[in-house]
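Reviewing the structure listed below.
The complex is shown incomplete by one protein chain, all other protein chains being positioned as in the whole.
Chain IDs A, B and C follow the sequence of writing; residue 1 opens each chain.
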Amino acid sequence: MSYFSDIIQGTKSLLTGMRITGNYFFKNFLTRKDVITQQYPDNKDTLKMFDRFRGEVTLAHNENNEHRCDACTTCEKTCPNGSLEVIWDKYKDPETGRNKRVLVKHIYHLEMCTMCGLCIEVCPTNALEWGQDFHHASYDRGQLTKVLNKPGSKVVAGLKG
Amino acid sequence: MIRLSIFTQIHEWLYSLMPASSAHILELVLIAAAYLGIFAILGLLLVWLERRVAGFFQLRLGPNRVGPIGLFQTIADALKLVSKELTGTVKADHFLYGAAPYFIITTALMAMALIPFSQEIHAFDINIGVFFIASVSSVGVVGIFLAGWASNNKYSLIGGMRTGIQMISYELSIGMVIVTMTTLAGTLQISELIEMQRNGWFIIQGHFPAILAFMIFMIAGTAESNRVPFDLVEAESELGAGFHTEYSGMNFAYFFLAEFVNLFIISSIAVVLFFGGWLAPFGITDGLHIPFIGLFWFGLKVTAIIFIFMWFRWTFPRFRIDQLLTLEWKYLLPINMVNIVVMALMVWLGLIIKF
Amino acid sequence: MTNSELKNKITAWFDGLTVENEEGKFLTVEVPQEIFLDFCRKLKEEGFDYLFSLTGMDFGKELGVTYHVESTASRQMVQFTVKTADREKPELDSVRDIWPAAHYHEMEAFDFFGIVFRGHPDMRRLFMPEGWKGFPLRKDYVDEVNMLIR
Partner (left out) sequence: MEDFLGENIKTQEYFLNMGPQHPATHGVLRLLLKLDGEIVHNVDMDLGYIHRSIEKMCERDTYKQIVHLTDRLDYLSAHINNEAVCLLVEDALNIEVSDRIKVIRTIMSELTRLSSHALWWGVMGMDIGALTTFMYAFRERELINDIFEETCGARLTMNYNVIGGVRYDLHENFVKRVKALLAQLKQKLPEYDKLLTGNVIFRKRLEGIGYISKEDAIAYGLNGPTARGSGVSCDIRKIHPYSAYDRVDFEESIFTEGDSYARYKVRIKEMWQSVHIIEQLIDKIPEGEFRHKTKALIKLPPGDYLQRVETARGDFGVYVHSDGKKSPYRMKFRSPGFANLAALNKMAKGLKIADIVAILSTIDIVVPDIDR
């Protein structure tokens, strides 16, 4: 009588499945306890990413608007995708009289970056850091090209490269 | 019970205003318009309900932004669909392609006319009621078939072919369930069917065979309304969107709404055949004079049945086409045939339960 | 079977084989074109039934294919290479009759290196679009628009 036992077994297996989904339905319907989704734009203010989250590459500035980049271009050379461009200028150090580099623009192409983190690792002065911002969506590609050094910023005095 | 006087008032007012023939026509038009309204609202409401229920099944919340508890979400969606461009393929058979959605709505509307929302709100109470619904709703397949054929898209065509196979098979089950239940009732007229259940709903009156018939009806009904596990017609992961792949904007919305209205119709038939239509359970509200109480009970029962359909949809995987046929011809059909005989024997021997 | 035992066995089959890398994880064999198919059949008979990978190679002057085959019983692996000096119309023998797995791998090698496999029924471009000019993984391939060169 496999015909009838098939029917009974089959129905039983279907009901087991229905019990699982039904369980979740009523629990959610009554308590909203198992809801796993986030109400995203609503929780924008409270949403905090993990410290190590790789959102974007940033050039760290201290409170005096100073960064640690001495424009050595190691990051530019290391980047596999060419997403970093360091534009620098020469100037003569008044104390030693030697030519030194100074950072003009640290350009970051977010649209090309794969967040591999090699630039941050190789940076000899630890100037680059991870930023946790992930709201990168934009209507214009041009907005993804960023200048990392803030306007008017200077290199930290006494930086050893 | 009190009669809802508002309908009689409108009727008398119309007849006092103009000659009888034109008043009659106007009345028909009004009723048709009212049903179109019900069609749209019901469709949108059911879509909302489905999405909301699906949300709870899937550990989400479902639409909850537009309006209170997301009620206006589907209206917003419908507005979007109305404003969308109607695209189509160049090589489609344009007349049939355009006609297909209307086939589906028309049949859905025709079947709607038979639905007894309550004792008073019942547009078309003919003596072959249930039979009429069954036959009209099977015309709907023509619409799907046309859509699949006329789109000139292979995915649509496969979807359309599958519908043909599926509908022909499962109409049979629905029809035989109706036969089983009318054997018990002895009538086809919907109002009489419901009146007869004052002594206990048919699912109780007919006990064992009626329960079996109900289970078969639920399976066949799912297949009739093209829902998971019988949604081979659309079969998202196989055919993209199946028969309505090439439809966009409002044409697509017609299919979508009709699908949900069909779900409502199937659930209504189940309620009429097994759960006493608009009758209160055990007559608990019979003595009370509450307006629209029949509508309330009917709505509650239909919602419960619809919920079970949704429960199926969000739990089960999909059948394959040959398994679908095996289920019908090897399992449902023989059981159904035996069931009719058992029911007939029971009615003959008077083994039915009546309060 | 150790690598050196296998080496002795293989060198006994044919002349002209260069067998190296006894100490490594796997033997590397260089097979001349003429005896290539016979060598593959012998290997298959020896129990090397699992074609792990088929790598198209551009050695500069020559084009070639490197095969890695493994025995599912002993889990020993052999790497063997076959080369052709003809860069214009490179042709090598197909091994898809010996290891059916080679079917799509050979199509890939054709797509990227332009090596035509004799005896393969469906030598079409698998990855690149129909009518793509040149074979991208060759060392002399130039595409000034899409390639970033350092």
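To be clear about the criterion, a residue touches a chain if its C-beta (ideal position, glycine included) is under 8 Å from a C-beta of that chain, and two chains touch if they have at least 3 such contacts.
Every value quoted in this text rests on a predicted model; they were computed, and no experiment measured them.
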Chains in view that touch the one left out, judged over the entire complex: A, B, C
Residues belonging to chain C that touch the chain removed from view: 21, 24-26, 28, 49-53, 55, 57-58, 66, 68, 72, 75, 77, 79, 99-101, 103-105, 108, 111-112, 122, 126-129, 136-137, 147-150
Absent-chain interface as seen on chain A, which is shown: 9-10, 13-14, 16-17, 19-21, 36, 49-50, 52-54, 78, 80, 114-118, 122, 130
For chain B, the residues touching the chain missing from this view: 54, 57-60, 154-155, 158, 161, 228-229, 231-232, 235-240, 314-323
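We adopt the following convention: only the chains that are shown with their structure count from here on.
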Centre distance in Å when chain A and chain C are each reduced to the mean of their C-alpha atoms: 42
Parts of chain A lying in touch with chain B, wherever the complex brings them together: 7, 14, 17-18, 20-22, 24-25, 28-29, 32, 34-37, 39
Touching residues (chain side chain B, partner chain A) in the complex: 53, 55-57, 59-61, 311-312, 314-316, 331
